[in-house]
Every structure is written in C-alpha cells, then in structure tokens.
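Subset of chains shown; positions unchanged.
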Amino acid sequence: MHSPTFAIIAGVGPGTGASIARRFAKVYPVVLLARNPSSYEAVVEEINSCGGQAVGISTDLADSNSVKSTFDQIATQYSGSVLAAAIFNCGSGFVRKPFLELTEEDYSGALASQAKGGFSFTQGALPLLLKARDISPHPPTLIFTSATASMKGSAECAAFASTMFALRALAQSLAREFGPQGVHVSHAIIDGVIDIPRTKGWKLEYEDAKLNPDAIADSYWHLHTQPRTTFTFEMDMRPYVEKW
Amino acid sequence: MHSPTFAIIAGVGPGTGASIARRFAKVYPVVLLARNPSSYEAVVEEINSCGGQAVGISTDLADSNSVKSTFDQIATQYSGSVLAAAIFNCGSGFVRKPFLELTEEDYSGALASQAKGGFSFTQGALPLLLKARDISPHPPTLIFTSATASMKGSAECAAFASTMFALRALAQSLAREFGPQGVHVSHAIIDGVIDIPRTKGWKLEYEDAKLNPDAIADSYWHLHTQPRTTFTFEMDMRPYVEKW
Amino acid sequence: MHSPTFAIIAGVGPGTGASIARRFAKVYPVVLLARNPSSYEAVVEEINSCGGQAVGISTDLADSNSVKSTFDQIATQYSGSVLAAAIFNCGSGFVRKPFLELTEEDYSGALASQAKGGFSFTQGALPLLLKARDISPHPPTLIFTSATASMKGSAECAAFASTMFALRALAQSLAREFGPQGVHVSHAIIDGVIDIPRTKGWKLEYEDAKLNPDAIADSYWHLHTQPRTTFTFEMDMRPYVEKW
C-alpha cells in the first residue's frame, strides 16, 4: 500500500469504532485494531467494498507485546505512509461491584485495558504522528474516547473510574508535551448510552436518548481538522436528555 | 425579510464576531449586534456584497433595555422566521488591577457586561430558539464565547473572573434546563490570544501562536450541526503552544 | 474596646453564623453583621453573658454603602485592635425558578447579595487583615461560606449559581493575590442541609443527615489556625449520606 496518509483506530467493534472507521475511511486508508478479527471483519469488508481502504490487525490492547507487534507490522506495511490520526477507542475495563467484592484481578485488569492499553498504544503511535507533521493535510491527531467515569468516581466503580481517570491524566500529559510539538491530542468524554447493536434493545424513556456513533465520529473528524492555532483538548458529548 | 431561518451574533467587531458572522452567513441570514455601528458595518456590507444577508442592530449588551429593544425589533422584522442559532460573543468586561485598586464600578461593570449581558441576551433569545425546534435544520443552538477566566480566578483578575465564572454558571444552568427541551447550549473556552486586528502587532515567540477566529467559527458551526443525540456542552480551544 | 485582636462575621442569624461567632468568640472579641439586629441580638447577648465579647452592627451586605459605613465604624471602634479573621457567611441570593420566569431583579439581586456583597466586604476587610500580619497569633484569615452551586449550575438555578460561581472566582483570585502576602483566603463548600432553626422541621431519610453548624465552625477555626506554610484554599463539607 502506498497511500500518502492513513489512520489507525484501536478498538473497533460494531459500534463507535466502526463509525469512526467509516468516517476517517472517507479520506484515509484505515487500519483497524481489535482482539478478535470478528470485531472488525464486517467493517473492513464494508469499507473496502465501498471504495475505501481498510485492513484489520488482531491486537490485544491490554497486552503491550501484542500492541508492539502490531506497530511493527504497521511500520513494515505502511513504511511509505504518513499517520494522520490515531484513535484510542478501547471499550473495555468496566467493572461495577461493591468495593470489597472487587478482586485484585478486577482492579489490575481495568488498569491494563485503558491506562496501560492507552500507554502502549500511544508509545507506538506518537513516533509516527511526529513524523507526520508538515506532511499530513491536518495536524496529526491522537484522540482518546473516554467517559464520565474519567471525571467522577462513583460508588462501586473504583476500578473503572481509576483506569479512566488515569487515561485522562495520560491524555492531558500528552497534550501538554506533544501539542507544542504540533500533535493534536484530544480527550472526548462520552456521557451516556451509545446507540450500538449491543444497546439496541435498551428501552429509554425519551426518543433520541442514545448517543449516535456517527455523530461522535463527525466530532472526531472535526477535531482532526482543527488547525494548530486552535486545538481543542477536551469536549463532552451527551444526549439532550442526559442528566449531568 | 422572509427567510425561513436566521442567526443572531451578539458582540461583533472586526475579530471573532465577524468570523462567526461570516461562517453562519454562508447558510443563514444573520443579525449582528454591537454597541457601535462602526463595529459591524464593514462585515454587514461584506456579507451582503458576497451574496449573504446581514443586518446590524446597535445594541448595548450591558444595558437590558437596549437588549430588549433589539429583540422587539427582531420580533417585528423576523416574525415569519426561525432563529436557528444565537451566539453570545461579548468581548468586554476585562479588568486587571490589584484588588484594592478595583472600584465598585469596575466590579459592577464587569458583572454587567458578561453575566447580566448574557442574562438579558438569553432571556430574549431562548423563546425564539424554543419556537425553532422541529423547524430549524439543526437543533436550535445557543453558544457562549468564554475564556480561561471562566475556570480559574487569577490574581488581580477578581472582576473579570467573577463575571466569566458567572457566565459559565449561566451556560451550565441553561444547558441543563433547555437541553432536555431540545435547545443545544454550549460554552466555548477560548484560551489564548486571538489573531484579530487589535492583536496583529503582538509578537509572540512561536509561529501560529494566536487562535484563528475562522477556526473558532468553524467549531461553533460544528457545534450547531450536532444532532440532539450528541450535544457538546463544553469545548476548549487554544494554540498548540499555549501553556495550560 | 482595646483587645489586641478581633474577628468579624458577616451574615449572622441563628444558624451557621451564630456557630461561627461562638467559636471565634472563645478566643477573640467578635463583630457580627446582619441586616436586622434581630438576627444577631440573641447571639451577641449569649456571647457577652458567657464571658466573651460581641457587638452587632446592622449591615446590608448587598448595599456597598452600608458595608462601607460599617467598616468606618469598625475602624473607629477597633482602631487599636488587629483583625485576625473575617468570615463572609451571607446566606441570601438563592432563587430557584424556570429561567424564563426569572426577572432581571432576581438575577441582579442574586449577584448583589453574594458577588457584590463579597466584593464590598473584602474591600473593607483586606486592608485590616493586611495590617494584622506579624501581629495576629495566626495568619489573618478570610473565609467564604459557599455552596455546591459554586461548582455546578443546576437547571432553574441560573441566578444563584451565577452569583456563587462569581463568589468562588473572587475567593480564588484573592487567594492568589493575598496568599503570597500572608493572608489566608479559604472557600468552604457547604453541600447539604444545615441543621439550623429554619430546617429543624425538615424530615430527612437518615439520622444525622444535616450538617452540624458547630462542626462547620470547628473547621473554620481549624483553617484559621493553619500556619502560612500550609494553607488550605478549598474544603467541602457534607453529611455522610449526602449524594454528590
């Protein structure tokens, strides 16, 4: 593949990741990461059959060796290309349990999925994003999909809140270090139920009460197109009826 | 004028307000408010001569009677139209002084410009935005231009920080009350020097170190186009080299 | 009166203000401010009859002239004394109404009570606190009684949230300006119902579910005794069962 630019979306299932993949695939070839190929195969096929370019690489984001191996593969296959955008959209790590029933594995597992996963992913992506400066049509962009739990530690959510707070810390620290170097780092706080296959059956009180993953993807694309004079670090998104 | 939809931009000078006016004028007729006609005349003329529609109405945002009179005039002239977006972009209120040199007039004047100004403006705009639901192409939108001083009270900035904190409180409260009613309320935290005529001569250490007002306007337009499933309340914007 | 040090508590009724007055009166003569003498008379009498020293001065905190006149009176009567602590504990300003039913008077009145009241009070108190450095047994202290509404703008609370956000901005700005000069400025976020005569009849679901005003007063005294090496700016207080 010899496209001038490409994008990586880490954490692609049939929901938000797929919408982000479709949105960025309108402009860039996309590399989609998920542990199980079954998570990305349908959207890879869909994008390729619609004139876009997509490949999937099986990657366990919670396993740093798996992430490293994926970036090695990307380095080889995309050696002539420029990474325009990297999206960390890891959905896992959620545990809700009374604290004294939480096991050490629950807590460590939550930290591994988002915090350590975010660390491994950005260690791989940042060198490529730095190389993309002055070449990429927009400032190279790193976006973290986050949640309300990155801002508030609710009762019985110690594990998930810990890893989401840690992910936000990572995003802030990277924005302050790499923003001045020309890489746009953003943290998107998704607050509410997303309208994806898994939540299709959930009945909510109001119409349009679930976040639209395509609209999330549009906002990510907007973030990506901001010039370096005008970077947004953080934006929240929620349905109009969501309590906050 | 019998256009189906229109937008109001309050606080239009040669900088950010003009950029927002131009951006929204690509799609809607725009009504521009500023105390001195000299602030909006050039951009009104420019928009009209480029195929858009703009009118200016002299309004002192810090004077509730002036704001009411402007909305009366709008009600008459745009009675058959639908308000798609209202932008509060009041630049004034900044005072930096040692606290004990601050006069009561300084403090009250700061509160009048942003907090009371925002109150008067939204009292006028919200009834029109509520009427626009189900008619406007996008959810009717109310955006507040804000600043870092809405988040942090710095030394010798008691007056400006007080009014900006108050404006953020107003925006949050309106978002929580009118969001569920279908009006999109947003608070944009502009952090840094904006590249406008008044700051042209300011020499900063790095290239592209001033916010681009057209990029701010693009983000406002993006906020306006979000569907009600996916409303952003708050986003920050700053130059890549800005310390925060 | 020729006591070496004294304290001022602004906003004294039968609740928190009275508790603060009693606590500080254990060590200092206290000057208690309230609009109606009936608000402070009982506690003044109680303190004086228990071996403390208290005087009340009728003051409308929302009226800058009234506040100035009070500080003039204090300057005369306490010319040989040192102001060790000034507490702004103004309870008023709360309005809860749908935004479109809120009048300009409601909004301005709310801003007058806390934001402008806080401004007038601190303009009067800070010169006295600055003089107290190196003389007062503890760093001279300025404490603002605040509320959750200083952190969150709830629906239908635009007026109250605006003034409480503004008060917090004032407190932050003063802490950053006067802290380095040796005056301890603190902002206490009281979150919940306080157990005062007005709320005696309120039945809550759990035992001990109301804040104890004497405990609030103990925390204010603790803040006052912190050395300048170790100043607390902000602390929250809430009943153990309060949701937050």
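A, B and C label the chains in the order they appear, each numbered from 1.
The definition used in the following text is that a residue touches a chain if its C-beta (ideal position, glycine included) is under 8 Å from a C-beta of that chain, and two chains touch if they have at least 3 such contacts.
Predicted model only: the values in this text are computed from it and were never measured.
For this homomeric complex the structure file specifies 4 copies in total, of which 3 are displayed in place.
We take it that only the chains that are shown with their structure count from here on.
Put simply, the chain farthest from subunit C by mean CA position is A. One simple way to say how far apart two chains are is to compare their mean CA positions; for subunit A and subunit B this gives 32 Å. For subunit A, the set of residues that touch two or more other chains is empty. Residues 139, 176, 179-180, 182, 184, 195, 206, 208-212, 215-216, 218-219, 222, 225-242, 244 of subunit B are the ones that touch subunit A when the two sit in their complex.
Subunit B makes touch with subunit C in their complex at residues 64, 98-100, 102, 104, 107-108, 111, 115-116, 119-120, 122-123, 126-127, 149, 152-158, 161-174, 176-178.
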